[in-house]
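What you see is the complex with one protein chain gone and the rest in place.
Let's look at chain A:
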C-alpha cells in the first residue's frame, strides 16, 4: 500500500479480496460449464451463473501494482516495484544482491 493510497490501488485490493472469497464457487461453476460429458442444458445454466459474478470476483481484474507509488505499468513482479522505484532502491542498496551491471 502506498503512503497515499490510489483509488486504483483500493480497487485492486477489493478485487483481490473478492477473488479469494469466491474462488471455490467460481471454480465449481467453471468445471460444470467446461465438462464435455455433462448435458448441454446443465452446462449452459452453469455458464449463465458464471456471468452473474461481479468484476471484483474475477481473477483477471487483479493487477500487480507498485507497492510504493501504485503505478500499474512497468511493475517488476519479483520486487513489487515500478521500474523507477526499483532503480531508486537498487541505487540506495536496499535490494539484496542487486548491483549496477557492467560487462
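Methods note: a contact is a pair of C-beta atoms (placed from the backbone, for glycine too) under 8 Å apart; a residue touches a chain by one contact, two chains touch by 3 or more; residues count from 1.
In the analysis below, contacts and distances are computed from a predicted model.
Matching "GPI transamidase component PIG-T-like", "Ribosomal protein S10 domain-containing protein", "Mitochondrial inner membrane protease subunit 2" or "Signal peptidase complex subunit 1" against the UniProt entry of the left-out chain gives the name "Ribosomal protein S10 domain-containing protein".
When the full complex is taken into account, the listed residue touching the unshown chain is A:99, out of A:41, A:60 or A:99. From the options A:10, A:28, A:42 or A:76, the residue with contact to the unseen chain in the full assembly is A:76.
Counting the whole complex, the residues of chain A in touch with the unshown chain are 74, 76, 83-84, 86-87, 90, 96-102.
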